[in-house]
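For this depiction, one protein chain was excluded, whereas all remaining protein chains were kept in their positions.
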Amino acid sequence: MLLIRCPYCDESRPEIEFRHAGEAHIVRSDKMADLTPDEFERYFFLRDNRKGDVYERWRHIHGCGRFLNAVRNTVTDRFLMTYKAGEPRPALPDPQAQAAATEGNGQ
Amino acid sequence: MRKYSIFAIAREAMRGHKGWDRQWSSPEPRSSYDVVIVGAGGHGLGTAYYLAKEHGIKNIAVIEKGWLGGGNTGRNTTIIRSNYLYDESAGLYNHALNLWENLSQELNYNVMYSARGVMMLQHNVHDVQSAKRHIHANRLNGIDNEWLEPDAAKAFCPPLNISSSARYPVMGAALQRRGGVARHDAVAWGYARAAADMGVHIIQNCEVTGIRRGANGDVTGVDTARGFIGAKKVGVVAAGHTSVLMDMAGIRMPLESFPLQALVSEPVKPIFPCVVMSNTVHAYISQSDKGELVIGAGTDQYTSYSQTGGLHIIQHTLDAICEMFPIFSRMKMLRSWGGIVDVTPDRSPILAKTPVKGLYVNCGWGTGGFKATPGSAHVFAHTIANDAPHKINEGFTLERFRTGRLIDEAAAAAVAH
Partner (left out) sequence: MSGNAYQGGANRLPGKGRLTPAKTVRFSFDGRILTGLEGDTLASALIANGIHLMGRSFKYHRPRGVLSAGAEEPNALMQVSRDSARYQPNVRASVQEIFDGLRASSQNRYPSLACDVGAVNDALSPLFSAGFYYKTFMWPRTAWNKLYEPVIRRAAGLGESPKEADPDHYAQRYAHCDVLVVGGGLAGLSAALAAAESGASVIICDEQPEMGGALHFDTSIAVNGETGFDWAQKTAARLAFMDNVRVLTRTTAFGYYAQNFVGLTERVTDHLALPSPDQPRERLWQVRAKRVVLATGAIERHMVFPGNDRPGIMLASAARIFLNHYGVAIGAKVAVYTACDSAYEAAFDLQDAGVRIPVIVEARDRPGGTLLEEARTRGIEVLTRHAIASTKGRLRVSSIAVVPAGASGKGRDIEVDALIISAGWTPSVHLFSQSRGKVAWDAESGRFLPGVNAQDCVSIGACAGTDDPVALVEQAVEAGLDAANGAGSEMSGRPVIDIDHEGSDAGSWSAGLVGAVGAPESGKAFVDFQNDVTAKDIRLAVREGMHSIEHVKRFTTNGMATDQGKTSNMHGLAIAAETLGKPIPQVGLTTFRAPYTPVTFGTIVGQSRGVLFDPARKTPLHACLETNGAVFEDVGQWKRAWYFPRAGETMHAAVSRECRTVREVAGLFDASTLGKIEVVGPDAAAFLNLLYTNAWDKLEPGRCKYGIMLREDGFIYDDGVVGRLAADRFHVTTTTGGAPRVLHHMEDYLQTEFPHLDVWLTSITEQWAVIAVQGPQARDIIAPFVDGIDISDDAMPHMSVREGKICGVPTRLFRMSFTGERGFEINVPADYGQSVFEALWERAEAMDACLYGTEAMHVLRAEKGYIIVGQDTDGTVTPDDAGLSWAVAKKKPDFVGIAGLKRADLQRPDRKQLVGLKTKDPTLVLEEGAQIVADPNEKIPMTMIGHVTSSYWSENCGRSIAMAVVAGGRSRMGETLYVPMPDRTIEVEVTDTVFFDKQGERLNG
């Protein structure tokens, strides 16, 4: 059970109050009708799915109901930060720590 | 390769089992191979085996970051069935089921394929409609799948609670009698032993750190923890880590990796004769030959490579198990663990060529890849050897996410209205 800081409520709340909502900062075109199949594939299907720090969306669905963004390490599941939807993508805090954290098992 | 049999065991028993060979060796990598398979799980080792056996390619390496069979092959709940809805899926999984039936003899390794029957419970009118749709489609595809009324379901699985006062009463079940379970480790070991016997190099503890491409963009080999290894063709069969590896070749995949947990109970004497799955109450269960109840359910909600998940997922799973089987409330969870499953948008796998010449990918099996192991390996070997898919995996392309021609088993199950 992860513990997630909601940037709107300014409280850390258990994961069961939240719903994961996929990769963050994927921009929906303002000309959707003109999207080529390639562009549509990139927008709707292709994902970074990174091993390491990822930008992702959550919704505090059983709390304030707001969508928020988070940076989380997918090897340790540790949150580096959360921030409000619409705020710019923050820079990652420390690339070294990230490299150390991504040592995992399995292939 | 020394043939395994009861006679060989008896002979060895006389001399303290000193004469057994290594099941596979740990060779030094060559500087290059005709084919490099990345990932020594069941699918990868099987691919190497069929490449060597059926396509005459012997200069093969299977490169594994950890220990062979240590990924999802060794972490799954081993359910085998082929009663999928769409022709493409039914073709692929039934190809696998046909191979399962002879796999022990084929490999001379007892993989303990046990056709105990897989029973999928249906709890509401919508479930029943969906199950019947599967049953009819399966019948016309030549795949066994039959409808059981609640009493018949109870007779097939006596611990089942079919009380009409249950929160979600059992309205019936779809039963595939040929479905069942197998011994997961033995699948990896059996393929490894048979492949190694044909000269395939299995290189463990050797992480792939890069996929190299030549000036024309074609694959030339892989960088590894033990240096560069050249390859004419590279097959990536790395389950949860596929996105990471394909990124090394500059390919962004339609995949997300989720934690999938499973657990076993303490072992008890035979009590549970088959496999039972319920999508509505949401859990699945069987009993291993050792006597443990083997239990699983859905993934955690977030992407992760941690191979762990939350206790609340285990709670929901056991809620469902005790709801369907109230006699198991006093049983005890002995061990729980997690794997990393790679999920595609349409919940069907990708078994295909890639935009990079010489690079092939086998991934996206989600929570159900074990059952496909022999079939997947067999057609993937064909795809690599011929640089073209087998008829069975023609539809499982990467391009389908561009054209929209999905194989959407999950969507076909639809939702409650």
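Think of it as A and B in the order they're written, each chain with its own count starting at 1.
As a working rule, a residue touches a chain if its C-beta (ideal position, glycine included) is under 8 Å from a C-beta of that chain, and two chains touch if they have at least 3 such contacts.
Predicted model only: the values in this text are computed from it and were never measured.
Novice: Going by the contact rule already stated, which one of B:T77, B:Q204 or B:S243 would touch the omitted chain in the full complex?
Specialist: If we include the chain that is not displayed, B:Q204 is the one touching it.
Novice: List the residues of chain A that touch the chain left out of this view.
Specialist: 1-3, 19, 21, 28-33, 35, 37, 40, 43-44, 57, 59, 61, 65-67, 76-78, 85-86
Novice: What does the interface between chain B and the hidden chain look like in terms of residue numbers?
Specialist: Touch set of chain B with respect to the missing chain: 4-6, 8-10, 12-14, 16-18, 20-26, 66-70, 74, 87, 101-102, 104-105, 108-110, 112-116, 123-126, 129-137, 139-142, 166-168, 183, 185-186, 189-190, 204, 265-272, 281, 287, 289-291, 306, 308, 310-311, 314-315, 318-323, 326-337, 402-406, 408, 410-417.
Operating definition for what follows: only the chains that are shown with their structure count from here on.
Novice: With centres defined as the mean C-alpha position, give me the chain A-chain B separation in Å.
Specialist: 28
Novice: Spell out the residues on chain A that touch chain B in their complex, using ranges where they run on.
Specialist: 1-2, 15-16, 19-20, 22, 37-38, 40-42, 44-51, 54, 56, 72, 74-77, 104-107
Novice: Per the contact definition, I'd like the list of chain B residues that touch chain A in the complex.
Specialist: 38-39, 64-66, 70-71, 207-208, 238, 240-241, 243-244, 247, 252-257, 301-308, 310-312, 340, 342, 345, 401-404
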